[in-house]
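Only one protein chain is missing from this complex, and each of the others stays in its spot.
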Amino acid sequence: MSAFIHNAWYVAAWDHEITGDGMLARTILNVPVVFWRDGNGTLQALEDRCCHRGAPLSAGRKEGDAIRCLYHGLKFDCSGACIEIPSQKNIPAKARVRAFPVVERQHWVWIWMGDAALADERDIPATPCLDHPDWNYIPGYVHYDTDYLLIADNLLDFSHFAYVHPTTLGEGGADEYSRSLPKVERLPNGVRITRWLIDQPPAPFYRKIKQWDGNVDRWNNYDFVLPGVLLMDAGSAPTGTGAPQGSRAGAAELRSYQALTPETEGSTHYFFSQPHNFAKGNPALTEAVHQGILTAFEEDRRTIHAQQRSLAADPAFPMLLLGMDAALVQFRRLVDEHIAAESAGAAETVAGVA
Amino acid sequence: MSAFIHNAWYVAAWDHEITGDGMLARTILNVPVVFWRDGNGTLQALEDRCCHRGAPLSAGRKEGDAIRCLYHGLKFDCSGACIEIPSQKNIPAKARVRAFPVVERQHWVWIWMGDAALADERDIPATPCLDHPDWNYIPGYVHYDTDYLLIADNLLDFSHFAYVHPTTLGEGGADEYSRSLPKVERLPNGVRITRWLIDQPPAPFYRKIKQWDGNVDRWNNYDFVLPGVLLMDAGSAPTGTGAPQGSRAGAAELRSYQALTPETEGSTHYFFSQPHNFAKGNPALTEAVHQGILTAFEEDRRTIHAQQRSLAADPAFPMLLLGMDAALVQFRRLVDEHIAAESAGAAETVAGVA
Partner (left out) sequence: MSAFIHNAWYVAAWDHEITGDGMLARTILNVPVVFWRDGNGTLQALEDRCCHRGAPLSAGRKEGDAIRCLYHGLKFDCSGACIEIPSQKNIPAKARVRAFPVVERQHWVWIWMGDAALADERDIPATPCLDHPDWNYIPGYVHYDTDYLLIADNLLDFSHFAYVHPTTLGEGGADEYSRSLPKVERLPNGVRITRWLIDQPPAPFYRKIKQWDGNVDRWNNYDFVLPGVLLMDAGSAPTGTGAPQGSRAGAAELRSYQALTPETEGSTHYFFSQPHNFAKGNPALTEAVHQGILTAFEEDRRTIHAQQRSLAADPAFPMLLLGMDAALVQFRRLVDEHIAAESAGAAETVAGVA
């Protein structure tokens, strides 16, 4: 049984990683893929392995709307069809490489690694603040040498804030994260986690970015949806202004979009951003927010890599499930169900059940 | 069948490696172990893998008589029991990590990796000169990237002195080691190797440390006991003073305590010391003895690593047994017997058969 869900949209890159001239080679779900732009600048994705002798096309040459392999000169169009074999006129029907559906949406490049007939752009999760004049952020990427599910576990349980991030995300104690559990709801295609703290002093991070006259209502709510995308709405607003009812008067708001994309069974691409609406005209603040999150994510990476080494030394290690694991257990079950359904030949897609 | 004897005391560390404040992470017989001192300074050893999600406790924090995991904050006491889960009141009975019997004895830290009910401190081999005012030494440690048995082989047959150590341990020819074989006796828990050379010129090493007026009697006798501990009594005394009968009048004496502790099937911790009684008030001489042995042990390591690479290239390579292999064959048979007995569920310990 495959280790991955295939019929789903995965984030493959930031759009700026694929320039007009260049080619980006990146392995996704164990498959080498070359990303490039055709003559119109439209994004294309082909299997990065020539059908002839297996040389990577990314070591080849763009020729307008085609890529030429620089081992024996086979040329492929955007559909993956071979359109030239220099030493022969006849081109066999089998002379082609896989082409993958790709979509550029608000600076993220999404790829569909499964059955192309099932790919529907409407199933791509919305990330509006990635491309909106009121919101600022710096694109983030980190590479992990671990299974993506260990990172998903981490993102599905913030009770680690006080211990992994005592001076960053958990600054000021973060007791609210470790001493109590959030509300966890099952979504058709993921898990929803909700946490409101009413009438509290502002958290250290929010005190740095804004002047507050009294207590605030704080929220930290996110969906974590298949195949591994976190969509967060967080912020603080003066108590009494109706934030829990939906008002954002006087609020400082933060979004977080994070996407885990397996490279192999043991490595992961991690794309992230922290759009915020309180730094207009203040790029230094946006840079500070980004550096802060990078520092915190490095703390996570160190912890998860240590966990991975520990688990690798004993594959039979039985994890002990605790209350804080409610969300990750539900998410892992969803993943298993989808992989099993795909193995069984079901044409069900991640979004199809949403 | 396991590759290791478990019901035995292994040297895990020099006591100075585990300071009052710190934690030492070390893998023993494939098991990650964290060594630390409780509030009284008493040594403790726990499995270095949190029972929750597998994070190493050695990346955590000491809190008095407990260790807190710095992933999700679980806290463990010296018995390995979890005594706090920040986000919930109820602590499941399964929330614990293994605790291992540990004993500090004359600067060596001994650990018992098997059935704790069978651990008996009286079975720890005696190493009196590791903590005696008349004897000097410098603690030694070398890490090997090989199976510990290849190192045991080396220590059980000194006929390699003339070839591996021509300018160090075998200085002066060492013909006595390669041209003749020592007396080998089977002990209940190991092998005893005895070699006396009567009325010979002093060996180069002994000429450096003491003035001799004539020939000497030289001895080099050691036990090599399970699971892999060498206890040597060596020295030279003027011929005619009765050394073979037990007198040590006018003698220069050297002890060697060496312990092999498997880290994994393919790597080994090697602890060693060369206590001697002829360097009181002369730390430079003790340093010279230590540097000499380090140089020789590096010669062994180079040889054994080369041997290991050669064997790895052909796992079916049949070693040819020769007369010089008598002791190592007996020791390897003892190891196999103990592993088989443990596999069969016998409660027999290494010392229990001594």
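By written order: A and B. Residues from 1 in each chain.
In this text, a contact is a pair of C-beta atoms (placed from the backbone, for glycine too) under 8 Å apart; a residue touches a chain by one contact, two chains touch by 3 or more.
In this text, all values refer to a predicted model and were calculated from it rather than measured experimentally.
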Of A:Ala3, A:Leu70, A:Leu197 or A:Met319, the residue in touch with the unshown chain: A:Leu70
Based on the whole complex, identify which of B:Ala93, B:Ala117, B:Ala284 or B:Ala313 touches the chain you can't see. B:Ala313
For subunit A, residues touching the missing partner are 27, 30, 32, 48-49, 51-56, 59, 68-73, 85-88, 92, 94-95
In subunit B, positions touching the absent partner: 153, 157, 159-160, 162-164, 178-181, 303, 306-307, 309-311, 313-314, 317, 319-320, 322-324
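Please note the rule applied: only the chains that are shown with their structure count from here on.
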For the pair subunit A and subunit B, the C-alpha centroid-to-centroid distance in angstrom is 49
